[in-house]
Structure formats: C-alpha cells, structure tokens
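Only one protein chain is missing from this complex, and each of the others stays in its spot.
Showing chain A:
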Amino acid sequence: MLKARVIVTLKNGVLDPQGKAIEGALGGLGFEGVDHVRQGKVFDLQLDTEDRAAAETQLKAMCEKLLANTVIEDYIINVT
C-alpha cells in the first residue's frame, strides 16, 4: 500500500481571484507583507500497490485525465 499526495496549483501567470481575496483578507487581519497568495488543491490517495514506479505513472495519468486541468493548472506528485 502506497500513500500519495497530489498538489494542484494554478500555473504562473493565471489570475487567481480566490488567492487575491485571501491575500486581501490576510491584510485585513493585520498580517502585513504577505504577497502573491495562490490557492491550490490537495488530493490524498491510497494506492493498492507497492510498485512506486507504477504508482507514479498511474498518478500522472490521473492528473492529466481528471485531477488537473492542464490548460490552467500544474501538479506535483509525492509518493510516500
């Protein structure tokens, strides 16, 4: 059994209105000097395999097919 975490974030240069709103809220709460807040998504998955390479291949396919929209998003895969 392998555990994996996939992090999906908006690509650089893609406007992130939610990140902007969070940035504004942090400023409003008195946290100064916070800049470039970007919001993303985290997916934790459990895979019924011990084969890391196979798991990574499968996770990449999952990201390309569903978890990320590669027009606007990047993804990072961590297998532990």
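Operating definition for what follows: a residue touches a chain if its C-beta (ideal position, glycine included) is under 8 Å from a C-beta of that chain, and two chains touch if they have at least 3 such contacts; residues count from 1.
Throughout what follows, contacts and distances are computed from a predicted model.
Selecting from "Acyclic terpene utilization AtuA family protein", "Dihydroorotase", "Phosphoribosylformylglycinamidine synthase subunit PurQ" or "TldD/PmbA family protein", the unshown chain of this assembly corresponds to "Phosphoribosylformylglycinamidine synthase subunit PurQ" (UniProt protein name).
Of A:M1, A:L29, A:V42 or A:V71, it is A:V71 that touches the chain left out of the display.
In the complete complex, the residue from A:Q18, A:T57 or A:N78 that touches the missing chain is A:Q18.
Residues 14-15, 17-18, 21, 65-67, 69, 71-72 are the ones on chain A that touch the missing chain.
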